[in-house]
Structures are given as structure tokens and as C-alpha cells.
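Up next, chain A:
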Amino acid sequence: TADEANAAAPQAPAYYPAAYDRIVDASRRERKLLIYSNTSQTNWQPVFDAFVRRYPWLSDIRATNLGGSAVYERYYSESGAGTSPADVLANNAGPLWGDYATRNAAADYRSPEKDHLPDWAELLPGVWTMSTDPVALIYNRKTLDPDQFPDGLRSLAAIVEARPSRFRGKIGVYDPTNAYGYASNQGYTSKVAGGWDTFRRLLPFAHADHSSGTLVEKVVSGEYDFSINLSGGVAIPAAEHSGGLLGWSYYAEGTVVMPRALSVVKTAPHPNAARLFLDFLLSAEGQAAVAEGGLVPYRPDVRQDAMDSLQDMRRRLGADRVHLYRPVRVPERVREAYVARWEKAAG
Partner candidate 1 sequence: MPELVVENIKKSFHGTAVLEDVNFTVADGEFFTLLGPSGCGKSTTLSCVAGLETPDSGTIRVGDQVFFDGTRRSTVPPEGRNLGLVFQSYALWPHMTVADNLALPLKLRKVTKGEQRRLIDDALTKVDMAHLRDRYPHQLSGGQQQRVALARGIVYSPGVLLLDEPLSNLDAKMRDQARVWLKDLQREVGITTVYVTHDQVEAMSLSDRIAVFMHGRLQQVGTPTEIYETPATPEVAGFIGRCNLLEGRVGATEGGAVQVELGETGQHLRVAGACSAGSSATVGLRSERITLTDRADAPHDGAVNVLRARIEQCSYTGARFEYELSIGDVRVHAESPVRHTDGEINLIIRPDDCLLFPAQV
Partner candidate 2 sequence: MAIQTPPAPPAPSRIPRAGELGTPQYRRLFGAGREVTIHWLTFLVTAVLVLAPVVPILYQSVRNQPLYAAGGAFTLSNYTHLFTSAGFGSIVLDTLLFAVLTTVFALAIAVPMAILLERTRFPAARLFGQVLRWPIYISPLVLAFGWIVVYGPAGFLTSAVREGFGWVPWNLYSLPGMAFVEAVAQVPIAYLFCANALAASDTSLENAARSVGAGPLRVLRSVVVPMLRPPMLYAGLLIFGTAIETLSIPLILGEPAGITLFSNFLYEQGIDSINPDYGLLGAASTFMLLTTIALVVFQTRLLGHAQRFVSVRGKATRSDLLDIGAWKWLGFAFVGLYVVFGALLPMLALILRAFTSLLTPLVNPFDLLTLDNFRLIFDYAPYTESIVNSITVAFVGAVAVTLFGTVVVLVARRSDFRFARLLETTAQSPHAVPGLIVGIGLFWAFTWIPGGDAVRGTLFALIIAFGIRALPSAYGAISPATMQLGAELDNAARVAGADWWRTVSRIMLRLLVPAMLASFLLIWTQMIREYAPAMFLAGAESQVIGTTAIDLWTQGETGSVAALATLQIAVTAVVAGLAGLLLKGKKHA
């Protein structure tokens, strides 16, 4: 409404460029912001709320939540066809960002927050980290004895090997053929020492599934005892809301952190609003809202107690046991080779 559009501009931090007001003013005419993401509405909502509190005239902000690759495919198709209504893409599926970067589709924009963030916050040119969700596991506390609660994949391997017949087929794992599945599996085998060894021990006990929903639900029902390689954004709230039925854990031997990233596209119909949103998300205030939505913030000076932040994780597991996954483009050949190797390990 007119009231919102005329609301007073909030004070920008001192380190923002003077010209920032022009972006803010321009955004008043844009009014809207559309995000294509594979992040759920629950994760987004606190961020949106905080953002709208800050820029009331941008209350028409929406996320269209699509499957991992659909986010990109839809955007490519739309822009290939002429116009896309999307301003921002957000996704936690690493390899696809690699492909995205080679297409040179990101808007050329340097966020004023960059200097207050780790150097890897801009993962690829124009692709910014929004949260750093750990790859985690969950387990069913009712079907397992307390001494069978794993604290990582390595301990899990030991547990299942102790009673192979009991645990055959009782582990759910993200299928490596899809983007997130590939990243979470490949991240572990490449970053964590002895990753492949652990996989070779574990995978024979595992079933591959295609979605977090299935992986969580099957542990809840007792069909699986454990599900591994889940996104922390899903696994941790699920366990926490399970009334004690589910337990969750990082991987003690080494936890991969999967950056959830976003990027303002070149063709954004609301470029200024999109920039405001990006800057806000990277700010301390934005990061706190991210945590409130159940995702892991990584900005060093963020103040929140909803989630373990990246710093908390480092503190808890040891800095060398937390590995950041860096998205790169994965050629088809490489991926196929990886899947083949993985399937061989699974037997």
C-alpha cells in the first residue's frame, strides 16, 4: 500500500556505500520479489518476516519451492524463452551451482557485507552462501539400545558390523544420482579421511531413497534404524520435534557442511529488491532469522540461540572435523563414475 511504499528507509550500516539509498529507493517501485528455491516455507518464513519488517514496501515476497534441479531448469527454460519472473535462485544442491556458474547467469553485484563474512561466503561468482547446513544422520531411539546410538558414520559402521543380520537393510541413505544426494555422498567421501572405507562398510546395509521425507518417515516407523546424509535443515528439526523418538548426530569423524546458496540472476525483474534481500540475508540480522527458520548461520558475529551456528559446530567437533563443501560443476562422466563406484560399494 501507499503507506508501506512511503515508509521511512531504515538506516543502513555505516560500512554500506553511500549510493545504497538509491537501491532502496528504486526497490520501492519494484514492490515484489520472487525466489525459486528448494527450501521449505518454514525455513523461509522468519527470514521473510524480518525482511519485510525492515523494508515494509516489499511485503510481496514469495518463494516458489521446486525440486532441486527444477529450480535451475525452470529458470533456464524461462530465460531461454525470453523472460523469467524469478529474481533469486536458492538451492542447497551443490553441483548444480557449478553448472549455473558456467552459464554466467548471476547478476554482477558485490554485496557490502562481503568484508564481514568468511572469504568463501561468495562460493562462486555471484553465488552467495545463505546457511551452512551440516550433513547429519538420524536414528530411532526406540528400536536401538542406547549403546547403538551412533555419533557418526564410522561409529555407525562399527555398530552395524557387530550384528550384520540385525541391521541388514536398516540404513536409509540419500541416493547419489540426484543433486543433493550426490553432494552429500561425494562430500563425505572426498573430504573425510577414510570416507570410502566407511562407505564400503556401511553401504551394504543401506537402501537408497530419493527424498528426505521418505528417509525421515522410515526411521520414524522403525523400518530403518538410521538414515544418513540428510540435510541438517531437515534432520535436526525432525529429531527435535519427535518427542524423543529420534536422535540425531553430526559425524564425529568429520561433518560435511553443505552450503545453501542463493544468487540474484541477471535477468531479475526486480534487481534492487533482490539486492536488498541478498544483503539482508548476509547481515547479522538476516543470519539470525535464518537460524530461526531452522538453518545453520555462519556469520561470525551473528547473535542467536535457535541453532548451532557454524562456529558452534566447529567448537564442538573441532575445526578440522568440519568440512565445507565447495560446489563445482560435475561433468556427467565424473558423476557416472562416482555413482558406479558407490553402487559397487553398496554391492
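A quick word on the picks: all candidates are chains of the complex that A comes from, given by their letters.
For the reader, a short list of remarks on this structure follows.
Operating definition for what follows: a contact is a pair of C-beta atoms (placed from the backbone, for glycine too) under 8 Å apart; a residue touches a chain by one contact, two chains touch by 3 or more; residues count from 1.
Owing to the predicted nature of the structure, the values given are computational and were not obtained by experimental measurement.
One chain among 1 or 2 touches chain A in this complex, and its number is 2. Residues of chain A that touch candidate 2 in their complex: 34, 38-43, 45, 62-70, 73-74, 76-77, 79-83, 85, 95-96, 99, 140, 142-143, 175, 177-179, 182, 207-218, 220-223, 230, 233-235, 238, 241-243, 245, 330, 332, 335.
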